[in-house]
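The following block contains the structure, expressed as structure tokens.
One protein chain is absent from this view; the other protein chains keep their places.
Showing subunit A:
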Amino acid sequence: MLTIDQATYDAIVAHAKRDHPDEACGIVAGPEGSDRPERFIEMINAAGSPTFYEFDSTDLLQLYKEMDANDEEPVIVYHSHTATEAYPSRTDIGLAMEPNAHYVLVSTREHGNDAGPVEFRSFRIVDGNVTEEEINIVPTLS
């Protein structure tokens, strides 16, 4: 199960809506082994594409050095699908390289940049196996 606070949930949704029709992506870091998504980090989609996302390689190194220095790890890796459902694609599964992370997918296909509900789902992706999990949205992380 993914436990996420409302503000972080809202920030992910806002980022996905803002970048629509391109895919938005980012990370929520937290202390290593804590499973607490505490630090929301929006990343630039270097692919700038409605069908693909990739962190810029320089940004990626910077991010991991920062997390390393803080004893953090990526607790959530999120991205949006802008024309398809919020479910990992074959490419998403093949490229999922963080076995400890919650992979959050948001689909903006319904309302695009406009207000309105989005699909927001969370998955574990380990060795090509996808497992959907429940999401518990809390006012603040306890």
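Rule of thumb we're sticking to: a residue touches a chain if its C-beta (ideal position, glycine included) is under 8 Å from a C-beta of that chain, and two chains touch if they have at least 3 such contacts; residues count from 1.
Here, contacts and distances are computed from a predicted model.
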**Item:** Chain not displayed: protein name in its UniProt record ("Molybdopterin synthase sulfur carrier subunit", "Branched-chain amino acid ABC transporter permease", "Cytochrome c oxidase, subunit IV" or "Glutathione import ATP-binding protein GsiA")
**Value:** "Molybdopterin synthase sulfur carrier subunit"
**Which of A:S49, A:N70, A:N113 or A:N136 contacts the chain that the document leaves out** = A:S49
**Request:** Quick one: say which of A:A7, A:L95 or A:I137 touches the chain that got left out.
**Result:** A:L95
**Request:** Spell out, residue by residue, where the missing chain touches subunit A.
**Result:** 23, 25, 27, 43, 47, 49, 51-55, 57-58, 60-61, 64, 73-74, 77, 79, 81-84, 88-89, 91-92, 95-100
